[in-house]
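Worksheet: the structure to be examined is printed underneath.
Subset of chains shown; positions unchanged.
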Amino acid sequence: MSADSPWLRDCWYVIAWNHEIPPADAPQLFSRTALGEPILVLRTADGGLAAIEDRCCHRLAPLSKGRREGDCVRCGYHGLKFDAQGACVEAPGIAIVPARARVRSYPVALHNNWVFVWMGEPARADRALLPDNFSCDHPDWRHQPGYMHYDTPYLLICDNLLDFSHLSYVHEKTLGGSPRIAQAVPQIERLAHGIKVSRHVPDVAPPPFYQRFRRFDTHLDRWFVYEFLLPGTLLMHSGGRPVADAKDDLSRAVQLHSCQSLTPETETSTHYFFQQSHRAGQGDEGMTQSIYDSLLTAFNEDRDMITAQHRNILLNPQAPMLPLAMDAALVQFRRLLAARVQAERAAAAA
Amino acid sequence: MSADSPWLRDCWYVIAWNHEIPPADAPQLFSRTALGEPILVLRTADGGLAAIEDRCCHRLAPLSKGRREGDCVRCGYHGLKFDAQGACVEAPGIAIVPARARVRSYPVALHNNWVFVWMGEPARADRALLPDNFSCDHPDWRHQPGYMHYDTPYLLICDNLLDFSHLSYVHEKTLGGSPRIAQAVPQIERLAHGIKVSRHVPDVAPPPFYQRFRRFDTHLDRWFVYEFLLPGTLLMHSGGRPVADAKDDLSRAVQLHSCQSLTPETETSTHYFFQQSHRAGQGDEGMTQSIYDSLLTAFNEDRDMITAQHRNILLNPQAPMLPLAMDAALVQFRRLLAARVQAERAAAAA
């Protein structure tokens, strides 16, 4: 691990939805860059997953431009063959392959349909640190999986997700709908590996996409309760209940669970994995698709705004931001992240 | 003002034609970058103009992606509201907005249909320094306004305008037409804020676009007399008279007045505002359009050449230029500009 990495390394990053990785008997090879490192993810014959550096140790060609041979991959440039652990097991014309001929192997974990890679020291990989993205794979919940690419640094998107006051403005006509979301003061709690944000917004009009659940003709009490965990995963319960209903009466409430995760591709680009789930059995047939469409529309609004913000930052990288009360969660998250990165660098330098 | 700005700051830069700024009751917001700074120009309800930094002080999003509320603009990201002087007058969920929550405001001046911003110290903004671009708004003169964008540094375009010998070559088939334009030695005078160039070219064929004024069947005596003023504005009287006519007989002469101004967008891109006016009542109905078309054709020739020149410079930024006699005006202008920038930097550093 480099002493000057700009990112946290000892943690799990989502690299793909499970369905993106081709089956073991398909010829396609899946590759995606995370933290500036090209990574090939392979489904093995035993049904497991393997992740190795997508850069041949010989001349640095991407292995993903080669071909599968069983659970191995052969480089398409000069024919070196690597097993799923990254060891070179064959090199044309070379009787004994040197032991140092290998590419990096990454611990990989499949957890509720998200494929994670551990970008730090393999020995420290710990499945207990995987986030509880249960609704990505749960019989009581329904969703359509989403992926989006950003040409901005990942921290600007973390910022966005840590301050939902933007729902009143960026998503005025989609997910949000009322300035009262921005006016509501959220409760912020520090967690061991992130921040918890709880925002309750009483007595507001339902957002347009709620009407698909049922025809609401009264205001709702809405809530957004989420954890935002290192390195960049949001796990959120949200919903709305007619104001007349008792607090514990969810019979007419909309209940949603959303899992979203950000993985830096490079210093200026980001992968965004997301879904928002509704309870199975709620709404009509098109409900799942409808929620996905609303989310995608809204996330395009975010991306437009953040991309414009990034252009402004590029025009003058020294221009300071002005922290305001609404930034409490994101400031805490940035501090937590910086402290962890700093600790990793210190450990790596020692 | 930064001590290392590459540009002159204490001066007026054209940021727009007046007609480009939407009316006070329109929802659109106008933004343009000058000297690397994004600037939002707003027409206020009282008919005035305001110019503020197009970058929210909070998270640096462009205010122009937000919305008008009266003479204020609300940021479309988190809802901060700014008045036309750049003060934040409302922030969602914050009872008392901190005084330092504000964006930069620029002195703005509307003068003969050009909208100018003062990029330096506001207290030094001086309307007496506005150029005399009278023909941009004068009952005796007609023109069609032009705008063009360059992907080159603005000084290369100043160079172009300060040496009309290029008319014989770049514009051989359009504005120019004869090597005698290049051969004529212009008179160069130093002004308080620029350079004056007077070039008389006796006994040459009329350029093609003159034929629209009247059918010339003899050679002309042509003249180009212009001031080129800091930071980059050309104000020119030009024309041509049949060689047989007396010097003071303009009855059959073509008389033109042109106003052109260059504003750096970034270090490698430039805004170009231009028009060439003819006397009202001269020529047929299509005259104004015809002059504009000729000018645009010629300015595309300039842009092609200067863009190619810039590519060559990028290939080897150290390659020296060789000053020749024809560069007298541009060398003087570059010296004047460098001295002024140097003086500003010294004052800013003091």
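Order of writing sets the chain letters: A and B. Residues in each chain are counted from 1.
Just so it is clear, contacts are C-beta pairs under 8 Å (C-beta built on N, C-alpha and C of every residue); 3 or more make two chains touch, one makes a residue touch a chain.
As the structure is a computational prediction, the values presented were derived from the model and not from experiment.
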2 chains shown - copies of the sequence in the complete complex: 3
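The rule is short, and it goes like this: only the chains that are shown with their structure count from here on.
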Rigid-body rotation angle, subunit B and subunit A, from Cα fit (steps of 5°): 120
Centroid spacing, where centroids are CA-atom means, of subunit A and subunit B in whole angstrom: 47
In the complex, subunit A residues that touch subunit B: 159, 163, 165-166, 168-170, 179, 182-185, 304-305, 308-309, 311-313, 315-316, 319, 321-322, 324-326
Residues on subunit B engaged by subunit A in the complex (per definition of touch): 33, 36-38, 54-55, 57-62, 65-66, 74-79, 91-94, 98, 100-101, 266
